[in-house]
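Inspection log for the structure reproduced underneath, given as structure tokens.
Only one protein chain is missing; all other protein chains are in place.
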Amino acid sequence: MIHRFNPTSYHNAIGSYEPVLRIGDGDTVITKTIDALGGDANDQKVWQRGNPMTGPFYIEGAQPGDALAVRLDKIAPNRRVGYTADVVAANVVDPHYVRELPKSKMVKWDVDAKAKTATITEKEYTLTVPLVPMIGCFGVAPDRGQAISTATSGPYGGNMDYNGWIAGVTAYFPVAAEGALFHIGDVHAVQGDGEIVGTGIEISADVQFTVRVLKKKAMEWPRGENRDFIWTVGNARPLDQCIQHATTEMMRWLQSDYKMSARHASTLLGQCVKYDMGNIFDPAFTMVCRLAKKWLG
Amino acid sequence: MIHRFNPTSYHNAIGSYEPVLRIGDGDTVITKTIDALGGDANDQKVWQRGNPMTGPFYIEGAQPGDALAVRLDKIAPNRRVGYTADVVAANVVDPHYVRELPKSKMVKWDVDAKAKTATITEKEYTLTVPLVPMIGCFGVAPDRGQAISTATSGPYGGNMDYNGWIAGVTAYFPVAAEGALFHIGDVHAVQGDGEIVGTGIEISADVQFTVRVLKKKAMEWPRGENRDFIWTVGNARPLDQCIQHATTEMMRWLQSDYKMSARHASTLLGQCVKYDMGNIFDPAFTMVCRLAKKWLG
Amino acid sequence: MIHRFNPTSYHNAIGSYEPVLRIGDGDTVITKTIDALGGDANDQKVWQRGNPMTGPFYIEGAQPGDALAVRLDKIAPNRRVGYTADVVAANVVDPHYVRELPKSKMVKWDVDAKAKTATITEKEYTLTVPLVPMIGCFGVAPDRGQAISTATSGPYGGNMDYNGWIAGVTAYFPVAAEGALFHIGDVHAVQGDGEIVGTGIEISADVQFTVRVLKKKAMEWPRGENRDFIWTVGNARPLDQCIQHATTEMMRWLQSDYKMSARHASTLLGQCVKYDMGNIFDPAFTMVCRLAKKWLG
Partner (left out) sequence: MIHRFNPTSYHNAIGSYEPVLRIGDGDTVITKTIDALGGDANDQKVWQRGNPMTGPFYIEGAQPGDALAVRLDKIAPNRRVGYTADVVAANVVDPHYVRELPKSKMVKWDVDAKAKTATITEKEYTLTVPLVPMIGCFGVAPDRGQAISTATSGPYGGNMDYNGWIAGVTAYFPVAAEGALFHIGDVHAVQGDGEIVGTGIEISADVQFTVRVLKKKAMEWPRGENRDFIWTVGNARPLDQCIQHATTEMMRWLQSDYKMSARHASTLLGQCVKYDMGNIFDPAFTMVCRLAKKWLG
């Protein structure tokens, strides 16, 4: 079943809020997201800044202990203007080098959906980059009835700012509240690894996604999948701990679903694993442990 | 000029040792490296374990303040047997998960240069991976007359275990001692990101490289280049600090050589940068900040 | 005014929950806390485990932008039995050493309020330590309407597990919600630095505290004070970031309230500062930056 949902209010945290819509296992939702600053498709500020989320969506049948699969069917920026910060964040350079950097300001990009490019034209430089629209922040309600700021992330997902969350990908989240309570927002028209200026090209978007409930599918951290790869996500600080979470989750996945021994999984990962950086800017950083499906037999 | 050098002794540290050969700016060296465990092309142990280095090579004209460019012309494993550890390292998984892991042991691979594959055949699994031979450890003598174990790495290079140091690549090191004193060794037939089992496929190799002295070319961290990308390397702990070193070095490079302002360089990196993981196993970890040359005009 | 409040329900997160009591600026509350495992003064489990909080208390007049001062008047364990884990946590030892440790279990202590000691009597050892009762977890509702698990901590306070939060001390929290919404619980009869076994001696307690609202007193992190010292608290990961938060907060305090220049404050801290470890076990660690009042003129 396909639902069309037009949001009029948002949340700046991910939590056990009143659902905006109840949907079934296998259903598809067509909706809209506003940008990280609260701006809508007309670039009008309609909500307070800080990654306002569309949702939450209640998925019938989802219980703690299940996993929620979310296939990202479409992520389409729906206006011409996007915003980025224009100086690398203080925490991604050597501490003494911070003094050599100017203060960051917000700059505008022209986002051309037809040409599939974004262009910035400043006095001193211009730059055109290809669009790769992605979801910056999405996830399900965390456990203990928590409501956690969309500035950060955790086992429930959240503000991972990973440029691999693009259309065609399926994300998996560990369900911790009845109905899962799925939130989505913070689309970036494009973003480099690490989100090192503190933003991607922040933009509003039309999004479509399809959910599936995987009963009694235990997982501790978000997972992802596309045609060629599977991956696991660690959200924490420092990056070292992200790696620990993501690698442990991948080891568990290979052992439980692919029936590998610890030695087999280790040997495979040791020589074939890829790591991607989500973000090194938010309160919790994000690293991804990724493996080609060709190794999974 | 081409030099053929057949090593008979090695160093387990990188430092201001007596040069084994003096070569000129622009010269090429054809030599051999033994494996991380001290084994030669006949898999005979000829030196104590711990990344024994071939060298150092004294490059005429190289002075502190210069950079040494080293083009990796050839990295060819020269025997059939390679070795890896077979359990992920304790520091790359969640601390409490360590108890669930067996103890690592060394396992053998059959390295087939003609088929360009390596195959492991254990009782419980087999695995065949394509060869991508790389240099695990290389660099120049550090400053202050230091001699630093080849277990670790720093501004001078060292045990970076980055799977991007393959044939065709040019590496750049900041010269800190007269003659640069270049060391090379620790070839891996292949290695996943992070070297998370603590080894690549450790193997002896025939290597060929060509050096160039870049006078008064200040840099603080190793850099690299291939046809499509430039990159900078940060060697430190935790990974966050590697990122700080590598990103600062890239910002400096873009400003000094490509005449970008800090805002221009930031905006470009913010939306286009890639980060690769060298290793998250050695005493110093390695992260790489990489940018496509197409962005450099 | 003195309020006596006998709790019957608790929260396992700190957030903008319905207040259990409204009190005035300057009021004192006499109440009880249950232990981290949910056990009351009779060692009966009355709530689910995970640092259940007494409260929240709504303080009249407290607004975002103010600070809440909480003087800890009394922290008195109110039963004989306390609990600790008995093996150091996996994350506080070298990763490879984890394999040499047995699995932790909960052990009982006899807490003797009259003798002011706690004694453990195991088959292989006995140990008697002096009581220094402290608050493991307390704080005010965080911003954005968040509700955050009492497993962790942040700018709003939370599970800091700092053994300096003892009777006689005044704590200061940055108010982020109307009425501040103060929570308190998780008393430890005693605890070493770092909470390295993952617990102090967990116990229920009679507690008394007195609140004061400091209007328009901006602060970013919790602060504390006793007769001889002032301190600031950083809650984050890794410990390095705790130090950054706590030191920045102290620099700001010395500049704003004690009218020191940055050079004066730096020189004073540089030669006279003390750092204490709260915990290195919880999701967010805690470090304290402490300065003797004698230096404040």
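First chain written, first letter: the chains are A, B and C, and each begins at residue 1.
Here is the rule we go by: a contact is a pair of C-beta atoms (placed from the backbone, for glycine too) under 8 Å apart; a residue touches a chain by one contact, two chains touch by 3 or more.
Just so it is clear, the model here is predicted, and its values are computed rather than measured.
When you scan C:Ile201, C:Met219, C:Val233 or C:Ala284 for touch with the missing chain, the hit is C:Ile201. Contact with the chain not shown here comes from a single listed residue; of C:Val46, C:Val87, C:Ala113 or C:Leu214, that residue is C:Val87. What chain C contributes to its contact with the hidden chain is residues 84-88, 91-95, 97, 100-102, 104, 107, 118, 120, 122, 124-125, 127, 129, 190-197, 199-201, 237-240, 243-245, 247-248, 251, 260-275, 277, 280, 285, 295. With the whole complex as reference, residues 89-91, 95-96, 98-99, 103, 238 of chain A touch the missing chain.
Although one chain is not displayed, chain B still touches it through residues 12-13, 15, 50, 142-149, 236-238, 241.
As a convention for this text, only the chains that are shown with their structure count from here on.
One inter-chain figure worth recording: chain B and chain C are separated by 47 Å, centre to centre, where each centre is the mean of the chain's CA atoms.
Each of residues 91, 95, 238 in chain B touches at least two other chains.
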